[in-house]
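Data block below; observations after.
Omission of a single protein chain aside, the complex is shown with its protein chains in their original locations.
So, chain A:
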Amino acid sequence: MRINLASVLVDDQEKALRFYTEVLGFVKKNDIPLGEHRWLTVVSPQDPDGTELVLEPDGHPAAKPFKEALVADGIPYTSFAVDDVGAEYERLRGLGVRFTQEPVDMGPVTTAVLDDTCGNLLQIAHQADARR
């Protein structure tokens, strides 16, 4: 068994595709019409054959209260690995991204939390030893 997909629940697939590609820097992998929605996935350009992130519609009535409760408490829906949280924070802030947590050095890990504009918070993180 292996993990080939992970998903985020987004309020608008087209808006999500723009944010996850143009702002975060992922690339589109699959875009297949599927009824009123699309089977829409992105991958990291550093790992194009790696795990795909599904930009999945959040239409289920349980999704919105769940997402809103996480966002209110600042809890990220998922986390992405970056080489340098500080540098990525500066780059994304320059693109107008809203952060609910600026970079914090927490010892073994440095993290920051940003708003994906589609109803989720995302964490970016790097391990302290991975940079050396």
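Here, a contact is a pair of C-beta atoms (placed from the backbone, for glycine too) under 8 Å apart; a residue touches a chain by one contact, two chains touch by 3 or more; residues count from 1.
One rule holds for everything that comes next: contacts and distances are computed from a predicted model.
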Query = Looking only at the UniProt record of the hidden chain, which name from "Lactate utilization protein", "Metalloregulator ArsR/SmtB family transcription factor", "ABC transporter permease" or "Cell division ATP-binding protein FtsE" is the right one?
reply = "Metalloregulator ArsR/SmtB family transcription factor"
Key: Touch criterion as defined above, residue of A:5, A:27, A:75 or A:95 at the omitted chain   = A:75
Request  = Consider the whole complex, including the chain that is not shown, and state which of A:65, A:94 or A:108 touches that chain.
outcome  = A:108
Key: Absent-chain interface as seen on chain A, which is shown   = 68, 71-76, 100-102, 104, 106-109, 111, 113, 121
